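For reference, the structure discussed in these notes is given below.
Shown here: the complex without one of its protein chains, the others still in place.
And then chain A:
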Amino acid sequence: MNKPLTQHVRPDGRPLTLQEYEKAGGYAAVRKALKDMAPQAVTTLVKESNLRGRGGAGFLTGMKWSFVPMNAPKPKYLIANADEMEPGTFKDRILLENTPHQLIEGMILAAFAIQADNAYVFLRWAYKQAAKVITTAIEEAYAAGYLGKNILGTGFDLDMHLHTGVGRYMCGEETALLNSLEGKRATPRAKPPFPQISGLFGKPTIVNNVETLCCIPHIVNNGAEWFKDLSRGSDAGTKIYGVSGNVKRPGAWELPMNVTMRELVEEHAGGMRDGYRFRGALPGGASTDFLVEEHLDVKMDYTSVAAAGSRLGTGTMIVLDDQTSVVGFVKNLEHFFAQESCGFCTPCREGLPWVEKILHTIERGEGKPEDLKLLEFHTKYLGPGNTFCALAPGAMEPLQSALKYFRKDFEMLIHHKISA
């Protein structure tokens, strides 16, 4: 079993029903954990498995759970972050639409580990199919006694709800997600206090990515060592990698952690489409730095990608080719980020639209040499810590690396009004 997460994904996209999932061994982990394990033991196991958050930041999941005060009075909350809106990212969608019970089982286990009594799936509004599938699956799980009061007679209670967002990228940020879930504006919260202490409705809360949660049943079933062994490198487990852009076979594949970029682009995605040359890629979604040809042999794990100057992020790559305008490509991204800014802090709210406007001007051949300075000033000062959350720093990653690797493209447009 080298593809635990996607092993049951069917070519026709029919989701596994509860019976099908159980028949394939589903909910065994819940039985095992709830009946035979202490909550802390689940956390310890996950810690040992070295599972890192698949939402983009790569924080150690077990560590995150361990910050929840176990003696805090209920309610406590467990939330699946299914607000997958990172441009170029579509990995959680596969899990949501195809194996909803795997997510629910992961959530039950996570909720058990932190002793949460309420769970939410915060789903991107556009994932209509997933909404249907999850709704059905939650109903099935309730009917089968995996959710509700006194689950499997163990005395553990858990309610689960599906909440569909209204389509804001910001809601993918865990604290903005919490505000949104509370019915407030989707603006991020200051940390500290962390959600583990004061989260949803001011109560201890864990927010985990869908893919992260889907790993949990397998870890509980097969152990930490098994999970680590799935990987070919230091970061544990498998990863759903994706490739989009002008490649022959864009898609997503569950692979051992730390395949190389080259393997992804050339083997799994079938290489560049005819007539296109690889110029670079955003390795982990729109808010990561470009890597270029010289990085093709970089291993796609958290440490290696960081060492190369980017981030693994969501692990879904957007490929840049030689026929696409770099400036236009980046402008498109900045348009997205400017539009998705929540408007809470000044640099992001005012800086991103400015960046977008400059890129638009350059793209139209109306740029001025000083525009590059302005772009560089933004990449410097929209950095982490200067803005309230990570949205603007993320938005600057493709821009700063484009200025680094493809500066000529910008200059040619500014000075000669032509694409490089």
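We adopt the following convention: contacts are C-beta pairs under 8 Å (C-beta built on N, C-alpha and C of every residue); 3 or more make two chains touch, one makes a residue touch a chain; residues count from 1.
We take it that contacts and distances are computed from a predicted model.
Participant: Looking at UniProt, which of "Peptide/nickel transport system permease protein", "NADH-quinone oxidoreductase subunit NuoG", "Cytochrome c" or "1,2-phenylacetyl-CoA epoxidase subunit A" names the chain we cannot see?
Facilitator: "NADH-quinone oxidoreductase subunit NuoG"
Participant: Pick out which of A:Thr135, A:Ser198 or A:Thr303 touches the chain that's been left out of the picture.
Facilitator: Residue touching the chain left out of view: A:Ser198.
Participant: For the chain left off this view, which of A:Arg185, A:Arg249, A:Arg364 or A:His416 is in contact with it?
Facilitator: Among A:Arg185, A:Arg249, A:Arg364 or A:His416, only A:Arg185 touches the chain that is not shown.
Participant: Taking the full complex into account, find the residue in A:Tyr77, A:Tyr120 or A:Phe344 that is in contact with the omitted chain.
Facilitator: In the complete complex, the chain left out is touched by residue A:Phe344.
Participant: Quickly run down the residues of chain A that touch the omitted chain.
Facilitator: So the residues of chain A touching the missing chain come out as 168, 170, 185-186, 189-190, 192-193, 197-198, 201-202, 338-347, 349-354, 357, 370, 374, 377, 381, 385-388.
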